[in-house]
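Note that one protein chain is taken out, while the other chains of the complex remain in position.
Chains here go by letter, A and B, matching the order in which they are written, and residues are numbered from 1 within each.
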Amino acid sequence: MSFIRAIGWIVWKDLVSELRSRESFSSMLFFALAVILIFSFSFSMDREAIKELIAGVIWVAFGFTGIIGLGKSFTVEMHNDCLEALQISPASKGAIYLGKLLANLLFILCVEVMLLPLFMIFFNLELLEKLPVLLVIMIGGTLGLSALGTLFSALTVQIRAREVMLPILLLPMAVPVFIGAVEATRGLLSGQPFDLYRPWIDLLLVFDVIFTIVSFWVIDFVLDD
Amino acid sequence: MSTFMLWLRKYQGWFGAAGGLLTATGLYLGLVASPPDYYQGEVVRIMYVHVPFAQSSLLAYTALFGASAWYLWKRDPLIDHVAHAAAGIGVFFTSAALVTGSIWAKPTWNTWWTWDPRLVSFTVLLLILIGYLMLRMFIDERERQARFAAILAIVGGIDLPIVKFSVEWWRTLHQPLSVSPRGVSYAGDMLTPLLIMAIGISLLFTYMLMVRTQLLYLRQLLDAKKGRLLSQAHL
Partner (left out) sequence: MAATVAIRAEGLSKSYRDYLVLQEVSFELAAGACYALFGPNGAGKTTLLKILATLQRPSAGRVQLLGRDLLADRTAVRGQLFFLAHGSHLYDDLNAVENLRFALGLRGVAPTGREIKLALDRVGIGAFADLKSRYFSAGMKKRLAMAKAWLIRPKLLFMDEAYASLDEKGMALVNLLIRESRQDGAAIFMSSHDRAKVAEVADRAGVLRQGRLHELPVTELRTAHELY
């Protein structure tokens, strides 16, 4: 159906553009690297402190990285007024939203996966056996952030002070996602039994569904006059 | 001048007077006439303002949420003024609630801040309201400003219960509730002044909302007049 095809076209377009320019990717990667370096320097002396705080550090890095990617998601549409073309396109705005969401999710997850070896090196973490569950948590958290972030990116790209407004609007609202992701990650990394921190993963997925549905429902008002 | 605004102007005085009267009564009863609490001494008196402030802050967000939903449905620019006004007043009451809450917390729990679900939720609420006002500052076109702001208010309204819930869950895992504001049991003679204050401050809130709505409306009329004069001196 044309709804699905429209989503496909948006994902294809964003994928091809990003693969060729690597603009978002490099910005996200270098920023995350800087964040990790600063944190690793701050905690270099205290191994106990690292254990307590590493889950939070990981999600701070992921969060800021995600915001950069989410911002770029719609600022690229401002070149040559491409946003106009999307606005008067007969394709459903919901399809455009979902396409952008999928593309964002893919890019941000890719960068996050690339950061994992860095976490292992700088903070001496054993992540390999924990990888499958960690990936699930990463998808859950990134999806939650991206669901709201894609909506707010579409909104803030049309206003002044857009780079500063996206984090100002997104971060308070994304608090539940951060709580869930950090708790689940902490449970996983500190070796807790799965059933103990599993509720957090379930909660994350519930948040993801709610945020995606709300954003999908509301996107028409943001992308259409 | 629209009939809605005229109606507001007509009745605002009643709300203001009633609110002022009740608040004054409540303050007298609470600060002067009632006894200090057995456990918490004099500092519990701040509850007489803290609780009503918190309530009015939620009242403000409810007004904001309702007006935003109404605006998206009916696209009535006057309702948008109500939403805008509610957000501004909400910032005042939320900040006041947080500050008075902190003042109460320090002598009681020996901390300015703690991971209490309501404290975190109110902080997020304040941040959302500030974000709302900033958003409106950065959009010039009136229709788009109203529309985007309404979206933000609605998404925020859905988000806030989720925030509260997630912090509650977190807290039950990490800090079993030993002491919390809920643990405060109100002695009988505390209840009356508290109730009077709650109603009084809510009435004052309504009065402030009515006044500020008119203010925003008049400011917009003024801008429109300026704009018309400008466009007559077109090119």
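Things worth noting here:
By our rule, contacts are C-beta pairs under 8 Å (C-beta built on N, C-alpha and C of every residue); 3 or more make two chains touch, one makes a residue touch a chain.
Since this is a predicted model, take the numbers as computed values, not measurements.
Partners of the chain left out, restricted to shown chains and counted across the full complex, are A, B. Only one of A:Glu52, A:Asp81, A:Glu163 or A:Asp202 touches the absent chain when the whole complex is considered: A:Asp81. Interface residues of subunit A with the unshown chain, by the touch rule above, are 2, 5-6, 9-10, 12-13, 16-17, 20-21, 79-82, 84-92, 224-225.
On the side of subunit B, touch with the chain left out of the figure occurs at residues 140-143, 220, 223-224, 226-228, 230-231, 234-235.
The rule we apply is simple: only the chains that are shown with their structure count from here on.
Put simply, the C-alpha centre of subunit A and that of subunit B have 32 angstrom between them. Of all residues in subunit B, only 72, 120, 124, 127-128, 130-131, 134-135, 138-139, 143-144, 147-148, 150-152, 154-156, 158-159, 162-163, 165-167, 169-170, 173 touch subunit A in the complex they form. Against subunit B, in their complex, subunit A makes its touches with residues 148, 151, 155, 158-161, 165, 168-169, 171-173, 175-176, 179-180, 183, 199, 203, 207, 210, 214-215, 218, 221-222, 225.
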